[in-house]
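Yeah, one chain of the complex is gone here, protein chain that is, but the others are all in their spots.
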Amino acid sequence: MPYIPYTPKQVQDMLEVIGVKSINELFDVIPKELKNSTLNIPSGKSEYEVLTHLKNLAQKNRTDLISFLGAGFYDHYIPAPIKHILQRSEFYTAYTPYQPEASQGTLQAIFEYQTAMARLMEMDFANASLYDGGTAIYEAMMMAVRITKRKKIIISETVNPIYRLMLQCYTKNLHLELVTIPHQNGKTNLEELKKSIDQQTACIIVQNPSFFGELQDYSPLFSLAQKQGALSIISVYALLQSILKTPGEMGADIAVAEGQSLGLPLNFGGPYLGILTTRKKHIRQMPGRVVGKTTDKQGQTGFVLTLQAREQHIRREKATSNICSNQALCAFQALLYIAFLGPEGLKRTAEQSIEKAHYAAQKLTSIPGVKLLNDYAFANEFALTLPVNAFELVNHLTARGFIPGFPLGRYYPGLENCLLLACTEKRTFEEIGILTEMIKAYLTYRR
Amino acid sequence: MQTIFAKSIPGRQGIWPEPAQKESHHYLPENFLRSKRPNLPELSELDVVRHYTLLSRKNFGVDTNFYPLGSCTMKYNPKILEEIASLPGFTDLHPLTPQLKTAGLFTQGALEVLYETEKLLCEITGMDAFTLQPLAGAHGELTGVMLIAAYHQHKGNKKTKIIVPDSAHGTNPASAAIAGYKVISIKSKQGIIDPAALKEVLDDEVAGIMMTCPNTLGLFETHLPEIVELIHSVDGLLYYDGANLNAILGKMKVGDVGFDVVHLNLHKTFSTPHGGGGPGAGPVGVNKKLEPFLPISRVVKLEDGQFYLKYNYPLSIGYVAPFYGNFGVILKAYAYILRLGKEGLNRVSDHAVLAANYVRKKIEDYLEIPYNKICMHEFVASAVKQAQKGVRALDIAKALLDKGHHAPTIYFPLIVKECLMIEPTETESKETLDKFINDLIEIIQIAETNPELLHQAPQNTPIQRLDEVKAARNMELVEPCTI
Partner (left out) sequence: MIPENLLYTKSHEWVKIDQETAIIGITHFAQEQLGDITFIELPEVGRTLEQGEEIGSIESVKAASEVYSPVSGEVIEINTSLEDAPEKINEDPYGEGWICKIKLSAPPQKLLTPEEYAKLIQEHE
């Protein structure tokens, strides 16, 4: 019996203590008409068989492609020691640290994560993590609704379209007004955003760099929002935050991010990490767990879960959120990434990615008919206009071992000829050269 | 122990990639850059490895200690699952790849994992379809309640309320409330739902009921057939909170007995580790009534055996997650189910229930057990007698830490005073259970003779009882910057 340690004799002894004749008798409390023991699934397999099966499935996935695919989820290198620390099962087999005396490892790690996130964003506080970047925007939005007691949400269409779809889903029954400000040829429409803020606005939501890779300084927009009593929410690219202007500097009320770029594998979509940071004045409406520093009876420093009266296990239907399990281990992973690289390592990773993206933009726009979608400043991701349908180019090149980027037409009707390309530090100048040649060849051959 | 920030030595080299040829201000306007670099730790690889290795020693985990935390199913997590989840063929896969046409062919293995896991979960629960997208149990609850709402809206039902028993997890009322429903709490009788209390609040505005079965007291909801009939009589739906599925694996299928929607906690029943608070996964299963409303995308198998993602479901509630769920967690649950197979899953509930009843029986003369009858995979004891001598459930919990056991869940469910909720799980040996039982009995005897001693517990942990009031009042949630 895999993973079950009882010998037949022990089972008998235990049944005797309980005072029943068989294990089946223990299930007599289930009314007979409700029972069903037919389970039409295969019999158990050996560890080797399971491993072989899963290895075979893993091999059906192609992960050797040279990829310029980003769109919010990035293929940065993950230093080896991260995996080794994560394998400490004292961390990964622990539960939520409800017993602080037996959980100082987890608690201190979360406290360090909160500190790292607050410093990265230049915000006052961070929570212990949310599920992902999308639910982080949703939770930030709900914070703003509770704080302002208003119902109108203004969001730029240049925020990741997947996250906007998630917001639509979550707000369906909440009688909120979700106003989307269309992009202008791939650019965030700042003027329209400014105009649409009024006394009914709970918050504005923007992204930096935008889904299209566009960089902005949102300070003027945020100060306008503040004048109208609305909150400013910004979603950012966590790794790039090591060099880009911070949400704190821009005057954001809540800064969120998908934390995957901080040392988490792409993992086919999860587990990822929702980062949420905010100002001290909004702390009572912050969702999720948070760890605080305190002292024990001896005056020794220690850490505990705190401000729990906001949470579902105490406040039930009046809680700030329903979140219970979060992404603690992923938050720890992001902390490890930051600790191993340090500010210089983060900066170099970010700058290498930016340099390569700018090199790629220069090379690719040298191809006749290929242009930048717009003239905005960008970091490591940018949008191109092609003389052909981007889907078809992607199909063609993918079959040849290169994913040249993400076809923007997938989420933006009218941009079927546009391609979103990202570079991480893992891409090489040679690969960018080959990509350029392949696109050139494809366009020539097509004509 | 000092924090990682306090250990930082400015200028020390960590894992540094080569610098870019030109710094960022060469490529980007100055006003888009941060004015000063973040104050983050500057340490060597060894510094960081040692810091976190030492920190890990300040934790109890399933691998180091017995962890009878009720409602959390802290069973052993087979190591093979970790190995499988770290196969590069899975970890290196970009989630947008299958949304590119040709590239969809390059993710067939991952899509097959999703498809097969859904099928297995359908069979285990007796539901007709599953979505693997919800990222945790509470996220599954929210998804489930949104599905209920979509169903009623589609039928034109005017529904405003969700019923939740007073023994429910806090996430149930919270999830119902954030989905836009009014929460109606009903009182339990003899530890289970009282159909009479249900009838009192039942009307046409009831959208559904959220149940945990066995419930948080470890008791089977024996009035289930009547509850199903009552709720369905007003076209309400029954939601099954799968937190306690470990008790009924292979014994009962929740879909068969009348539940319309269910979420499972893969990190509980299906043995994916909890990671110090997450990540988990909260797949949601539904019957035919609710299938059209499931989130998109959905994995579909074509006749030729190919898998693809389908988005065209006009009645779908939309996107609850960015992609296909916490894939790394789903992968572990899939491998666990394959490893155990049908006999193995049956043995899980057999022995989980055996272990719980064994511990219950052994301690019943020492601690009050409010509903002392055959329990399922967990039971609730109460320290009310000890509390009269000034020893509270909290003190017993702390004393258990001193003996090297993680404490049971305390002060939950809310309907039992001074409660300790004990869930041993099927993977703990009889020797471990006996040691726990003996230690618990010894603590209870100390409560009689020397209660003050227990107020001092724990003494053997890295830290003693912490001042939680100070933590909440001072709100030191980050390390202050010293520079």
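Should a chain be cited, it is by its letter among A and B, assigned in written order, with residues numbered from 1 in that chain.
In this section, contacts are C-beta pairs under 8 Å (C-beta built on N, C-alpha and C of every residue); 3 or more make two chains touch, one makes a residue touch a chain.
Fair warning: this is a prediction, and the values are worked out from it, not measured in the lab.
Colleague: For a quick check of understanding: of A:K21, A:K195 or A:R284, which residue touches the chain that isn't displayed?
Modeller: Candidates A:K21, A:K195 or A:R284; residue touching the omitted chain: A:R284.
Colleague: So which of A:Q10, A:Q168, A:Q184 or A:Q308 would be touching the chain we can't see?
Modeller: Looking across A:Q10, A:Q168, A:Q184 or A:Q308, the contact with the absent chain belongs to A:Q308.
Colleague: Just the residue numbers, please: which parts of subunit A touch the chain that's not shown?
Modeller: 284, 306-310, 314-315, 318
Colleague: State which residues belonging to subunit B touch the missing partner chain.
Modeller: Output for subunit B: 411, 468-469, 472-473.
The criterion applied here is as follows: only the chains that are shown with their structure count from here on.
Colleague: Rounded to the nearest whole Å, what is the centre-to-centre distance of subunit A and subunit B, using the mean of the C-alpha atoms as each centre?
Modeller: About 20 Å separates the centre of subunit A from that of subunit B.
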